[in-house]
Every structure is written in structure tokens, then in C-alpha cells.
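The other protein chains are all here in position, but one chain of the complex has been omitted.
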Amino acid sequence: MNKLYRDLYKKIYKIRCVEKKISTMYKHQEMRCPVHLSIGQEAVAAGVCANLGKKDEIISTHRSHAHYLGKGGNLKNMIAELYGKDKGCAKGLGGSMHLQDLDNGIFGSVPIVGSTIPIGVGIAFYSKFFLKKNNITTIFFGEGATEEGVFHESINFASLHKLPILFVCENNLYSVYTGLKDRQHVNRSIKKIVESNGIESHTSTGNDVLDVYSLAKESINKIRKKKGPIFLEFKTYRWLEHCGPNWDDNLNYRPKGELKSWMNKCPLKKLRGKIFSNSKKNNTLDKIEKKINYEIENAFQFAKNAKFPKKEILNKFIYSN
Amino acid sequence: MNKLYRDLYKKIYKIRCVEKKISTMYKHQEMRCPVHLSIGQEAVAAGVCANLGKKDEIISTHRSHAHYLGKGGNLKNMIAELYGKDKGCAKGLGGSMHLQDLDNGIFGSVPIVGSTIPIGVGIAFYSKFFLKKNNITTIFFGEGATEEGVFHESINFASLHKLPILFVCENNLYSVYTGLKDRQHVNRSIKKIVESNGIESHTSTGNDVLDVYSLAKESINKIRKKKGPIFLEFKTYRWLEHCGPNWDDNLNYRPKGELKSWMNKCPLKKLRGKIFSNSKKNNTLDKIEKKINYEIENAFQFAKNAKFPKKEILNKFIYSN
Amino acid sequence: MRKIKFNQSVKEALTLSMLRDKKVVLMGLGVTDPKGIFGTTKDLGKKFGSTRVIETPTSENAITGIALGAAIKGMRPILTHQRVEFSLLSMEQIVNQLSKWHFMSAGKQKVPIVIRMIIGKGWGQGPQHSQSLEVLFSHIPGLKVVAPSNAFDAKGLLIQSIKDNNPVIFFEHRWLHDISGNVPKKSYDIKIGKAKIIKKGKDITIVSFSEAIVQVMRIYKFLKINGIEPEIIDLRTLRPIDKKTIINSVKKTRKLLVIDNSWTTYGISAEIISIVTESIFKKLKKSPQRIGIKNVMIPSSKELAKHCYLNSKNILEKIISITGKNINKKKKNLFLKKINTSESDIPYKDFKGPF
Partner (left out) sequence: MRKIKFNQSVKEALTLSMLRDKKVVLMGLGVTDPKGIFGTTKDLGKKFGSTRVIETPTSENAITGIALGAAIKGMRPILTHQRVEFSLLSMEQIVNQLSKWHFMSAGKQKVPIVIRMIIGKGWGQGPQHSQSLEVLFSHIPGLKVVAPSNAFDAKGLLIQSIKDNNPVIFFEHRWLHDISGNVPKKSYDIKIGKAKIIKKGKDITIVSFSEAIVQVMRIYKFLKINGIEPEIIDLRTLRPIDKKTIINSVKKTRKLLVIDNSWTTYGISAEIISIVTESIFKKLKKSPQRIGIKNVMIPSSKELAKHCYLNSKNILEKIISITGKNINKKKKNLFLKKINTSESDIPYKDFKGPF
């Protein structure tokens, strides 16, 4: 099987299964923090991150699990963070909404909508003017974040200084329970807005990981060369509730059938379909899946067994030395 | 002489002469507040406001004199405000940066860049959904304000709710001493950004008041009919220093010759030129000018003679009953 | 009288106010959604229509300015932030514009806006979803700041806040939303700027507000049984502050403990202590004291967060130390053990996260 397919499959499968596991385990009330799951939106994280090296930086939002995993973030530390344990990637200080893994270029995620966008721009600003290396910064955010003024301030600055940034907007049509039509004029085009700031921009479907991959690849190559930012909007869809482990289609804030139609565009199924039409090596997939399942079981065990952080840590990080 | 020409000439001449008078009188240190003069930019205020009725609302910025006068704000109260007197339009509480005249639809101006933009949107929101009358709100701001996030949040909201707003951006190329190229990418187009929010938008020259007038007229008619917002950008230029009564070309923050070339596009001269090629009635203009000169002298006398506000006023407006 | 929950009482206040005055509108992200801001706005959109209950984009700064613009024309907007942290994006509008607009217009314009800010703690919300920040608003002339501790006050104060012609910051603690209290069906006002003595006593004045009151009340009975009679004052309004009620009480008890709902350093409690020591220093028998949440960022992990919150033991010890009255150690420990909830990061036993 094609290495690219295998890599993408690994990423998508892992994200999906981790999220599903969180969803089932949440009821035990041991992960005591808000979780915003990415089931249905895995292709964007996987397709974009497959193009990024370890040194490339990403920054994310409240819904960061997929980006963290896609970028190769440490799974054990992530789950331990959700369990509020000492071995968590933020030692239990942050929880699900504050994932980070510096070793893998994951600089942070926070639950204030839009607020990591300028922070990502700042990272790239440093890269360009001080590091002078070829790395690029990818900033993930939802379409809701484009309603925040700081998004617009940030793209203006990124454009002005031609910063090496890939802006990735996952347009999943909703901000919490509120659909696009209550928040943005039907004729509003995020892509065009960004374009009018002097930034190359594209809109694409976000559930076919191969599409995502190639658009991201092309864009990232351009960024590395001309060192200016590029903006990508991917249309995708969240299956579960906005925050929490459950399905919530019963709340009827989404039109009947919408969820189903998007589930038919499942990123995992789509990729599997492509792989099977390209290759017969079913057992490669089996092996991959087994390995990942095992890894996930392990990570949850690790998290459960880990200790809670000690009280002393509370005073330790108020100020840096 | 054509009534329109006369009206426009009155407005432009008045704004110009008031600003010049402030500029000369400032040295006496009796107007003890920051002033941001509009000399060079009169055509936008005059051309736009000539289309507005008394009930139509405007809201403005730190550089509000032209808008205030263009919209018919009371001159005596304005000058008294600059002198910090009791008869000031804000009883001396605000100074030059806080002009308002409710009787003439001037709802306010404040020195925080961008901050009146959403406030204007709110006024229009009320008009549309509660007043249900035909009045429109005009929001004046500089191109610097389009760098503030709140501008973008505001246009999204105005577009979403199809509010009866005329957005008027006076692009005078500078924010304080900083030219456009240090603040916005050369390919950034404010017009296109706004357009991409689903709002009809136009860019035009801002020193020919007849151009301004007709574009504003057409736009305002459309707004009154379809009740959606329209955005206009006018290119214009400030002659004096950003804040204060003086010329400052000696500071060399503007390219050599730039000021001069814009002074050649003087709104007042331009209009006078058109009038003289259309009519010979020189003494009409003379009469107008005399009347305005007299009015201005009067206003300054009024302001100087007025009393300072009494101490008791300080506790009077902390809370409204 | 009927018992209803705090969130129901907020909803009643909103409903009655909207029925009373057509100019009252609700604006905010989530006001029309199926959860309806912790139940407080549920179904109001259906009842009053989209002109009165206005869903908004995630644009806190602009929405606040828009509310201001609409308010000076005659609208009476009520904004809602599901977390106080989001309101920080609108600080410029609140501090520079809303609070000063009436003054800047020399009294000609008024700004009848209520901004509901939901504050809270627990369930691993972490450093950016657990702050209170009352003092950031209470410092600003022109704002009124209200923070009820129970369902009854919430209704009366919210109704009054909506009638008020000034910008009112209305703090609702998430943990209060689910607590029931006696609430009349009809509309009633509670005056802004008036604290309430919720328990008369003579041994010490305890001043507190919002959810911290609940923490104080948890030990009240035990104190009384053991011969300590605190006078407990619920501030209810943080600005303008009711100096008189506080001072009169301390004049009587001659001892003061402030239980802050938030960080004490440069916090609400510092002002209370200063008011008292400035005015009736000579009356005080003991050093006035304050307790609040730990002056650090609130972590997510429940095992850490619990060390940050108000803690019955600390409150009890402080009271004992200030009053100088002794309580049998065994009894004390037994009591503390009894009232200790199994988990300190949830508001009630059968709560299932997330918020």
C-alpha cells in the first residue's frame, strides 16, 4: 500500500478512535473537564499535518484533539491531561482545552475563540525575522473565529509582513448550536475577505483527506518558497455535540438529515474506499488498526494509573524565573 | 447660482474657516484640549451630509469637526466645547474629541479609533427594527479604523441584518504619522473586504465634492430603498498635523511634494472653480462668505464670553436617573 | 411561596421585563439555542421572536458597541456572556464607552444596558473559564455592578437592573443556577446599591457575595449551635457599594471578616476592609480579615483546583480566631467531615459534566 495512504489512514483512524474512546469513557466521570470532540472533521487535521515536519509549528483551539494527534502529539500525555494527571501534557493544569506538545511543534490551544490566531502569527513572525529557517506555522480555527475582530487584525498583519503561515479554517457550519445563517450574511465569503487582504486563498471540501492533503501540500510548498501566508477554508462537519461526549441530533438545532448526509461523507470511510480500490492488502490496515487500538488502550491505562499532581505545583508556575 | 452648489459651498467654506480659525486661535491657550483638524478633507463631510436630513444620524471620530459642521451641528456650542465652557455641546465635559448635537442627529464622536463604528451600527439596528422609519445612519471613520477588529465585526453584523447604514471611510493615507505601507499590505483593498461581507462598496476620490455628493446620493437612495448597508471609501488628505493647529510637513514623515500635490486638489478651490465656470454671480459667494465669517466670529465671542461649568456638574452625570 | 431554581428565576425576570417593556431585548451568542444559557433564556426566542431575542456572531466587542448604539436610541439590551472571560474582548466598549456615555453627553443620552456575565468554577474548566474578575468592572465610575447570591435576589435585582437607565454588570455564578429558593411569581424590584443582612448576629460581621455566600451559609448553623453568632451581609451590589449597612453592622459586632468570591489581592474584599477601617477604625476590636480563592490561576485538575476554592475549614478557623471563641476540636472536625462533599468540582452530587 502507498505510504501516503498508510500515513493518512493512520492519522485519521487514530483521531477517530481516540475521540470515540473518550466519548465512551467520559461517563465514568474521570475525565473531569470540557471536551470538544472532532469526530467527522478528522480529514482536515490529517491531510494538513501530513505535510508538516516536526519543527513546523501549529496552534489550535478548544477543538484541538485532531490537530494535536495529526501533528504527532504524544497520546499518553494527552489522555493523562484529560484525566487531570501529573503526566498530562500540561501536568493537569489545562485539561482538554489546553493541549500542547512542544517536542512535536504543538504550541498550544486555548478555549477563547480566535485568540490563538494572533499568537500563531507571532510565532511565524519570529520564524521569519529571527529564526530565518524554513519552517511554517499552521493556525487551525473554526469559521466562528472569523467573526472575531482579532482574526481580521491578524490576517492584515500576516499579509503586511508576508509571514510563513498556513491559515486553516474548518468551516463546520456551526458555532456551538448556532448555524451560519444567524451569524454571517449568506453572501459573506471568508475566502474573499482574506484574499482582499492580499493573501492567496482557497476553499475546498474538507472530508476527503486526499483533497485536503494535496491542497495543503501545494500551499505549503508555496509558502516555503515565497514565504507569504496562504489561507485555506475546508467545509466539514462535527458529528457529536459541541462540547461533551454525546450525540445531540435530538436537540434539532440542525436541519433533519444534515448530520446523516455528512456522515455519508465520513472521512474514514472515504479514505478506506480509496485504499480498497487501489490495493487489496486488507491486512495492512488490520495491522495498523490493531497497533493503534493497542496504543490507545495503553494511553488510557497510563492516564488512569498516573498520579494526580501535587499541591505544590500550584505556586510553581505563577512566574517564570 | 445652483442651490446645490451654494449649499455645498457653504458647508465647505464653513468647515474650512472654522478649522482655520481654531488653528490661529489655538496659540492663545484657551482651547485647552487636543484638536484634530479636517482642513483638506472637507469635501467628504460636505458631500455626504448634504444628502442627509436632520433626523438621519451620524457618528464620528477624533477628527469630527467637519462631520459635525457638515451635518449642521450648532457652531457656537462646538466652539464653546473647545473652550471648555458650560455652553459647550457637552458642557465642557468632552472637548473637541467628544462633539455631539442630538437636535441635528449628531450622536457622538470619541477619540478611540474604531469604537464608534459598532455604536453607529447599533443606532441603525434600532432604526430598522424598532423605529421602522426611513432614516439612515452614517458612520464616519478613517482608514486606520479599518485595522481595528471591531470594524470587521461591525460590518459583518450590519450585513447580516441588512441595516440602513452608510459607512464612510476617509482614506487620508495616514494614521498619525504612519503611512499606509507600514500598516496594510499594498494589495489590501478595504472596498473588497467589505464587499466580501456582502455589502455594496465603492471607492472614489474624496476632494471633489460633487463626486462625493453624487456617489453619496445614489448610495443613500439605495439604502433607503433596500435598507441594506453601503460602504464608501474616499481618498483624501489632511493638510495640517495629526493633532494640533500647525503645519508639520517639516517632520518629513510624508514624501516630499505629497502635501503640495494634494493642496492642488483643494476641495474649496475645486468647487469654486466649478461654480465660476457655471456662473458669474461672484457676489453671491461673497455674501455667503461674509455671513459665515460673521457667524464664526460670533461663535468665538460666544465661547470666550461663556462661563466655565460649575463644579457641581461633576457629580451630576455619573449615573442617569 | 413557590421554590424555583436560580436559573428559572433569572428567566422569569427576563420574561416579565420583556413583557412589561417592548424595548427590552436579549442579545448574545446562545440566547436562542436549545440549552438557552444554562436554562435562563430557554424558549424565549420562540416566545418573543427574533427581533427581541437576538442570536449574535462571536463578536463580543462589536455587539457591546451595537448594544450601546441601540440603547442611546431607546432600546434596552441585555447581553449575555457564557463566561466572564469572553467579555474581556469588549472591555474597551464597557470601560471607555458604556460607563462614560451618559457623562460624555452631559446627561443628554442614557445607556440602559445589562450585561450578564456568568462566572464559575469546577469541572476542570481551567484557567480561562474559571475567573470571576468582578473588580475589573467595580473599579469603573459609571458602571453598576450586581452579584446576587440566591434565586430571590436574582429575580428582583435583574428586574431592577433592566429598569435601570445605566449600564449594569450582572454577575451570575454558574453554581447558583441550580439552587432553589422561594421566589414570588409576580414581578418585584430589589434596589441596586443595597446590601442585605441575611443573618443578624453580634459576634462578627461577615461580608460576602455571590456564590461565596453559599460557602458561608454552609457553616452558619454549626456556628450558632456552638455559640458564635455572626452577622452575615450579602453585598448584592458591588458598585455603588452600600457602605452604611456594612459600617452599621461592624459598629455593632466590632469585628470583620470578608469572604471574597474571587482573588483577594486588589480584590473586592480590599475595598470592604478599607471602607471599614477608614470610617470606624476605632470601633474595630480585631484586625479585619479577608479570605478568597487562592491568588493563582485556577488549574483544570480537580485535585489541584480544590485547593484554590473557598474552603469551609479555612472560613471556620478564621471566624474562630477573630471572635476568639473556642469550639471543641473533635466536634469541629466531625462537622467538617460531614459537610465535605465527595468532589469539590461539581455543584451538586448528581451533576454529570461537562458544563
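Residue numbering begins at 1 within each chain, and the chains themselves are lettered A, B and C in the order written.
We take it that a residue touches a chain if its C-beta (ideal position, glycine included) is under 8 Å from a C-beta of that chain, and two chains touch if they have at least 3 such contacts.
Source: prediction; values computed, not measured.
J.: I'd like to know which visible chains would be in contact with the absent chain if the whole complex were considered.
T.: A, B, C
J.: Would you indicate which residue among B:41, B:175 or B:236 is in contact with the undisplayed chain?
T.: B:175
J.: Touching the left-out chain: which of A:83, A:157, A:213 or A:300?
T.: From the options A:83, A:157, A:213 or A:300, the contact with the absent chain belongs to A:157.
J.: Which is it among B:247, B:276 or B:308 that touches the chain not included here?
T.: Of the listed residues, the one touching the omitted chain is B:308.
J.: Among A:70, A:118 or A:198, which one touches the chain that has been omitted from the display?
T.: Checking each option in A:70, A:118 or A:198, the one touching the absent chain turns out to be A:118.
J.: Using the touch definition from the top, which of C:33, C:164 or C:271 touches the missing chain?
T.: C:271
J.: What does the interface between chain A and the hidden chain look like in terms of residue numbers?
T.: On the side of chain A, residues 59, 89-91, 93-94, 98, 100, 102, 107-108, 110, 112, 115-127, 129-131, 149-150, 153-154, 156-157, 160, 313, 316-321 touch the unshown chain.
J.: Under the stated touch rule, tell me which residues of chain B contact the chain that is not displayed.
T.: 26-27, 29, 31-35, 81, 84-85, 88, 90, 92-98, 110-114, 144-145, 147-150, 175-178, 182-184, 243-244, 251-253, 308-309, 311, 313-315, 317-318
J.: Tell me where the left-out chain touches chain C, residue by residue.
T.: Chain C touches the chain not shown through residues 61, 85, 88-89, 91-92, 95-96, 99-100, 103-104, 126-128, 131, 133, 135-136, 138-139, 141-142, 239, 241, 263-271, 273-274, 277-279, 281-282, 284, 286-290, 295-297, 299.
We take it that only the chains that are shown with their structure count from here on.
J.: According to the touch definition, list the chains common to the neighbour sets of chain B and chain C.
T.: Joint contacts, listed by label: A.
J.: From the mean C-alpha coordinate of chain A to that of chain C, what's the distance rounded to whole Å?
T.: Taking the mean C-alpha position of each chain, the two centres sit 36 Å apart.
J.: Using the touch definition from the top, which residues of chain C touch two or more other chains?
T.: Expected reply: 56-57, 59, 61-62.
J.: What residues in chain A touch two or more of the other chains?
T.: 147-150, 182-184, in rising order.
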